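Down below is the structure, laid out as structure tokens.
All protein chains but one are shown at their positions in the complex.
Should a chain be cited, it is by its letter among A and B, assigned in written order, with residues numbered from 1 in that chain.
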Amino acid sequence: MSATFLDTNELELNMGPQHPSTHGVLRVILKLDGEKVLGTECVIGYLHRGVEKIAEARTYQQFAPYVDRMDYISAVSNGLGYCLAVEKLLNVTATPRARAVRVILTELNRIASHLFWLGTHALDIGATTPLFYCLREREEVLKIFENYCGARLTTHAFRIGGLQYELYAGFEDQVRAFCGSFPGRVDEYEELLTHNRIWTSRLRGVGILNAEECKRFGVTGPVLRAAGVAWDLRKAQPYSGYEQYEFHVPTGEAGDTYDRYLVRVREMRESVRIIEQALAMLPSGPVMAKVPKVIKPAPGEVYVSIEAPKGELGYYVVSDGGKNPYRVRVRPPSFLNLQALDTMCRGALVADVVAIIGTIDMVMGEVDR
Amino acid sequence: MSEVPTAHTPKVHAHAPAEMAVETWESALTGRLAARFGGGISRFGSYLGQPFLEARADLTLDVLRFLRDEEAFDFLVDLTAVDRPGHAERFELVYILYSFASNERIRVKTRVGDGVAAPSVTGVYPAADWLEREVFDMFGIGFAGHPKLRRILLPDDWSGHPLRRETSILAMDQDWVRRNLGIESGQ
Partner (left out) sequence: MMGPLRSTRKTDSPRLSLSRVFLGVWSRAGAAFALLKKFLLLDLLEGLRVTFKAQHPSKIYTEQYPAERPAVAERYRGAPRLNNHPETNQTLCIACDLCAIACPENLIVVGSVRNPATRRKELTTFTYDLSRCMFCGLCEDACPVDALELTQDFELASYTREGLIWDRQMLEEGPRPVRYSS
């Protein structure tokens, strides 16, 4: 019998679009040599709704609810980015109170997003319990959102020029109570996971993406920071008053899945610090700047980006002087981060692909728009 | 006397946007770029403090490579297009670059006509791979030298490019919908 008879063939395996660990409708075509991944190809677009096309036929205010539906896990961040972009185009700034409230809500949203990521990521790896703990705390955040603006996920919390709603009575107490109890809860998750032997052996050295590769593929957010680059737009190009708050930018060293876990967990703690500072210095005054009822920015274009929980979320808005934006381009962090999946997966095992997809923390609504 | 109740139909303006009030952008960087490329860069501008430059399409690769290698703009933030029908070269390609070293963001813009392929920048910035595919998918702009120029968000056998201005927001590939979904219309 010849040796070639015993050779293994390259196997093509479809993962998704209906697969519990692809977090939505992502289809990955894996090329396998046994258990080893030789290459991957992503098939995306299953959730494409033409958000950028919709913007052409909406007024500036009318488009705001649609951006909530891209990264639906962190709708508040999406709304902040869009409002900042249009405000820049109009050359107005939100009032100090509005800016502080925006920071509080956006940081709460970062916590909610990271919690949801942690719960589902741990579930993918095989740890069921953290999901329930994480969703329990996330519920607290969503209750604050519901009390503030009347919706839990698709919040539409901000308006161009500031806020639609004044804070409700008891907002500060509720947020303070959450900030008081939350760090203890993070300790609980860390107790469960950080030194857990299964957790570390499944994550350490898996899906390594170094700083150089991150920059080449346009990867931002916690993935970039886990590779050792202390780059956070809140520090690099502060917006909405982030320069007033003191916080650290946690970084990793190895750029592997485990470091990304640590970075996100630390980011949640930093978010609590920011919220507490913003609450302490919450200015009084109006929540809405002077913005015309019909928004017609002068012809021009701006690119404004914020540090969303997933990475750099940018809006490139072009105005032709009319009521509707001429073009709204969204720079989705998940889309570019997902592009690095192939590099991260090469040479890994099939089971690692699940961990790597989880660690990118992408939301398909944002990838496909 | 009653007014006929009808839903408001969205109006999409087909005309190209008016000119924006651009300030000139002058810095050490523009001096070096002008010295290197001369008339190849037609304009250094800045709007609301955001600098941009307009370069000839055939120089795109050289300009981007120069910016990456000599000026440390090592990060391609975004690559997109704006359709401006009525212009001789209707598509405006926008490359947004960032430099970690200087914490600066600039935009490089070029124009390409309908049916003309732009040079692919995947060799300079690998991040452009999916971004160029998306621009191809949405606008129908080709990219010469792209390793795998295929549709990315829409199905491979879809016809039409939705983000062109003449495409109505209600338009879709009816044939595709009938064939693949078994329904008359997706609206």
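In the analysis below, contacts are C-beta pairs under 8 Å (C-beta built on N, C-alpha and C of every residue); 3 or more make two chains touch, one makes a residue touch a chain.
Because the structure is a prediction, the values reported are computed rather than measured.
Note on the undisplayed chain: of the listed residues A:12, A:35 or A:146, the one touching it is A:146. Contact with the chain that does not appear here is found for just one residue of A:91, A:128 or A:164, A:164.
Considering the whole complex, the residue from A:93, A:154 or A:244 that touches the absent chain is A:154. Residues of chain A that touch the chain left out of view are 58, 61-66, 69, 136, 139, 143, 146-151, 154, 156, 164-165, 168.
Basically, only the chains that are shown with their structure count from here on.
Centroids of chain A and chain B (each the mean of its C-alpha atoms) stand 24 Å apart. The residues of chain B lying in touch with chain A in their complex are 10-13, 15-21, 47-48, 50, 74-78, 80, 82-83, 94, 96, 100, 103, 105, 107, 125-127, 129-131, 138, 151-155, 162-163, 165, 167, 169.
Residues 44-45, 48, 50, 52-54, 56-58, 88-89, 91, 215-218, 229, 231, 236-237, 298-303, 305, 312, 314, 316, 318-322, 324, 326-327, 329, 331, 335-336, 339, 368-369 of chain A are the ones that touch chain B when the two sit in their complex.
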